[in-house]
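Take this structure, written in structure tokens, and hold onto it; I'll ask about it next.
Only one protein chain is missing; all other protein chains are in place.
In order of appearance the chains are A, B and C, and numbering begins at 1 in each one.
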Amino acid sequence: MTELLSIKGLNKSYGGVKATDDLNLSILKGELHAIIGPNGGGKTTLISQLCGNVMPDSGSVHFSGRDITTMSEHKRPHLGMSRTYQITSLIRTMSVLDNLQLAIQAQAGHSFRFWSDVRRHQIERERASSYARQVGLEGQIQSRVDNLAHGEQRRLEVAMALTSNSCLLLLDEPLAGLGGQEAAEMIKLLDSLKGHKTMLLIEHDMDAVFSLADRVSVLVYGHIIATGPPEDIRQNAEVQQAYLGEA
Amino acid sequence: MKKLLVSLLGGTLLATSSIAADVKIGFVTTLTTPAAVIGKDMENAVNLAIEHLGGKAGAHDLEVVFGDDGFAPDTGKQVTDRLVKQENVDIVAGYIWSHVLLASRKSVLDAGKILISSNAGPSQMAGKLCNENFFSASWQNDQTPMAMGEVLNKAGVKSLYIMAPNYAAGKDMVAGLERTFTGKVVGKDLTKWGADAQLDFSAELAKAKASGADGIFVFYPGAAAGAFTKQYHQAGLKDSLPLYSVFSIDGISLPKLQAANFSGIVGSKVTQQWDPSLDNAANKKFVSDFKAKFGKYPSFYAAQSYDTINMIAAAVEKVDADMSNMDGLRAALKSADYASVRGSYSYGANNFPVQNFYLREVVVDDNGDWTTQVVDTVLTNHVDPHVGDCKLK
Amino acid sequence: MIVMNPTKNTTKRVAKVVILVAVLIVPLMLSTFGFTFYLDLATRLSILAIAAVGLNLILGYGGMVSFGHAAYLGIGAYAVGIPAHHWLYGGLNMVASTNGFLQIGLAILASALFAFLTGLVCLKVKGVYFIMITMAFAQMLYYLLVSISEYGGDDGLVIDTRSEFPLISLDDPLQMFLVSVLSLFIIMWGVRRIAKSQFGMVLEGIKGNEARMISLGYNTFRYKLVAYVISGVICGFAGALLGNFTTFISPEMIDWARSGELMFMVILGGVATTMGPLLGAITFIVVEEVLSSLTIYWHLPFGLMLIGIVLFVRGGLSSLLERGQKTDD
Partner (left out) sequence: MDTTLLVIQLLNGLQLGILLFLVASGLTLVFGILDFVNLAHGAVYMLGAFICASLTFVTGSFVWAVFFALPLVAIAGYLLERFIAQPLYERDHLDHVLGTFGAILVIDTLAHLVWGPAGIAIPLPAYLDGQIEILTEIVVPTYRLTIIAAGLSAAAGLYWLVNFTRLGMLIRAGASNRTMVSALGVDIKTLFSLVFALGAVLAGLAGMLIAPITEASLGMGNNIIITAFVVIIVGGIGSMKGAFYAALFIGLIDTLGRAFLDDIFKLFMSSAAAENSAPALSSMLIYILMALILSMRPQGLFPPKLR
């Protein structure tokens, strides 16, 4: 398998605190790579640097062989990477369909079209609906995001990441705050995407991680202490210590 | 909503068109913002004049409609438009501020009506922009400081520091002073003016003091006068940097300065074309009735407003309230044939008064109230310097 | 989604049409009966409503609260006044003209340029910082104009001749009114189209969640900048009309208090709605006119009214008309 995302010697510190400490990681095309680690381990900071929201102090990030270390955030989705947020980040005042349509349009060149009624663009409306169907929101397409249940919002997050035809999805705790039934649906959804997309999954739910991931990396204090198939990680003494220490 | 709109509009129509008089005078002044203190004085004087006239010019009813310019040129123009178009007044008068008058003049003159300034006297309107339908009941901005320039020359002031607000009249005042003052101007500050005028003059006063000038000349009308004189007093400049001012220490600011007991002001000198102590019958009646009614000395703003109404009344009487007789009206106004509180005067080619200017001193009257008193006549039958630019004959 | 009872919905649609028609017809009726002053009032109202519509594009739809939009009114007005001044008094032959097309072109160009340049700086900051920096730029322009004594400085400039167009004469109050009110209707319609377009949707998205729009791949800065320039141009055009209407311009026009008034019109009427800016302008100007003609203390009831509307009418006056109207099809 080829390398899709390559992170080398990444560093980021806030004040004296190193959030990312000489981090090296390589994501292979087509795999679902999970990152686990104790709270405050620097997982979200890592995602932020990958998607360009935060610039690293040093090190490099390559995507499909291209150096994207300092590329602006809004340019990266066009290369084929998209993200979801740990805390749901949607346009709450707009409908499900509008959210999806915005996500679709983001990929389709510029949006400097000032005149025709965008909500009558049948082709895009139809495409947006199809993504809603894919995550089981077909009954809610006209609802404002405000009015959705939490689980539905989480699924919309994922759907918006899907619209982009991205090859890489950065998923920041998609299961956060979901109850049993909702979590199961999300896991099913992620499972169905396996093989079609490369996914970098940050997740606390160990059962989900170990059932979904092809490989797992453990991030402690901004540093990857172990990478490997799930069963190896489960056995790893260092990892257990890190977790037990935290608990 | 439409109903509301219509009823609101209807409401104003009713409210404004209920009284009918033979001659309607629009009077624009400042009734809000701190400068309203001047506008109030003028309004009082206008009402007093109407009362003295018994509400009539000869046999004809007079009515005055006041408009508030909010101390801003565009608001002033708006209210002028309303007076001309909606209230349909016959004559528009008033105007404290030069920039408000300049903004509003076209609205009145284009409508072919008479415009009378009760205070503002910008140089443009005495020169290039003079108009046969425009009359001043006050003075041209340059004149009073010109008189002060003469006073300074006589007093042997060799170097002078100047402070004035940065607007039309402020610049005219400075220019006027520089016309006659023969000494050296060692420093000049034009400070921010308008609704959020600068009132802390510490930086400027420090500069003035450091300049080592023989004296300081200021023009701060209205509320700013109180602030300025107080800071001047607190900075202890009374002896090192004597104060010479125009339009600043007057009937408006004196009661306040007296209440706060800024005794440093007593004895300071100002120039003016009018004074409460001027000895003529009209003035005596005006000053005593004004004092009786409003409990204070009238300011020069009040005196000029009182004159404005009397001047209009005399003209209206002459044309027998035929307001379409413009030639007659203009001739009557130009004759200045009425009992002015400043004594008799005449009009120059540009319809600005040709009149005397006096040196006055701040004194304490018999009742212990602070007022001013004439000590000298500085200029006699003085013609303003811009008349040459005026095309009128 | 709130589903409205269809008859009620129709009533509200009718109400909107009635308001639009009334804005056109009532002043005409009043002027025929000799109350020409109300025609002027309606002209001023229409012009300020245009500016409010322009501001609403960024404030309402884009969530960019500009506290300096009176600057564009000033730019537009000076773009009429300065050429007219030089035409009359000589100098600066390049712009000296009374040609209306040239003057309005100048107004649009200058506004666009000012919006573009200040936008480059302002749009880097957010929230209250944005509010204040837009005000700062307007204040700078204010003091700049104060210092140019050629154009009257603080005292302002009287525009002796209005813009000249073939066939129409702005000196005629009736034509001035018709030009203003028709411009208003066209611009309201145009902004409505923009708001519903793909660009408008992006703007709405940026208002709702800019971080998300960036991570979706939108260069939000560029969209905001374009909206900011369009908004400035609309206000600049309104300024050109205002200059022609008042025939007097002064730096006072771009004082922060004036920018505030524009903002209040939009908020009062209801942000991000088609009718909001117009309703706000109507309320503001009619109430101001009525109250100020009754008492010099009119700020008291006016202030109480503002407070009352904020406290008790959420979403501005147009919420009374638009609630439940905003639907996807």
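Assorted remarks:
As a convention for this text, a residue touches a chain if its C-beta (ideal position, glycine included) is under 8 Å from a C-beta of that chain, and two chains touch if they have at least 3 such contacts.
Predicted model only: the values in this text are computed from it and were never measured.
Note that the undisplayed chain, when the full complex is considered, contacts B, C. Of the options B:Lys56, B:Lys188 or B:Lys285, the residue whose C-beta touches the omitted chain is B:Lys188. Only one residue from C:Met29, C:Leu88 or C:Leu144 touches the chain missing from this view: C:Leu144. Contact with the chain not shown here comes from a single listed residue; of C:Leu39, C:Ala84 or C:Met263, that residue is C:Met263.
Contact with the undisplayed chain is limited, among B:Asn44, B:Thr144, B:Asn166 or B:Thr371, to B:Asn166. Although one chain is not displayed, chain B still touches it through residues 31-37, 39-40, 166, 188-192, 195-197, 199-200, 202-204, 206-207, 210, 223, 226-227, 230-231, 234-236, 252, 256-257, 259-262.
Seen from chain C, the chain kept out of the figure touches residues 59, 65, 121, 124-129, 131-133, 135-137, 139-140, 143-144, 146-147, 149, 256-257, 260, 263-264, 267-268, 271, 297, 299-300, 302-307, 309-311, 314.
One rule holds for everything that comes next: only the chains that are shown with their structure count from here on.
Distance from the chain B centre to the chain C centre is 36 Å, each centre being the mean of its Cα atoms. Residues of chain A that touch chain C in their complex: 51, 53, 72-78, 82-83, 85, 89-95, 97-98, 101-103, 105-107, 111-121, 142-144, 147, 160, 164. Across the interface of their complex, chain B is touched by residues 15, 18-19, 22, 26, 30, 35-38, 40, 44, 146, 153-156, 158, 160, 246-248, 250, 252-253, 255, 257, 279, 282, 286-287, 289-290, 292-294, 296, 299 of chain C. On chain B, the positions that touch chain C within their shared complex are 1-2, 5-6, 8-9, 11-13, 15-16, 31-32, 36, 68, 72-74, 77-78, 81-82, 85-86, 98-99, 102-103, 105-106, 122, 166-168, 193-195.
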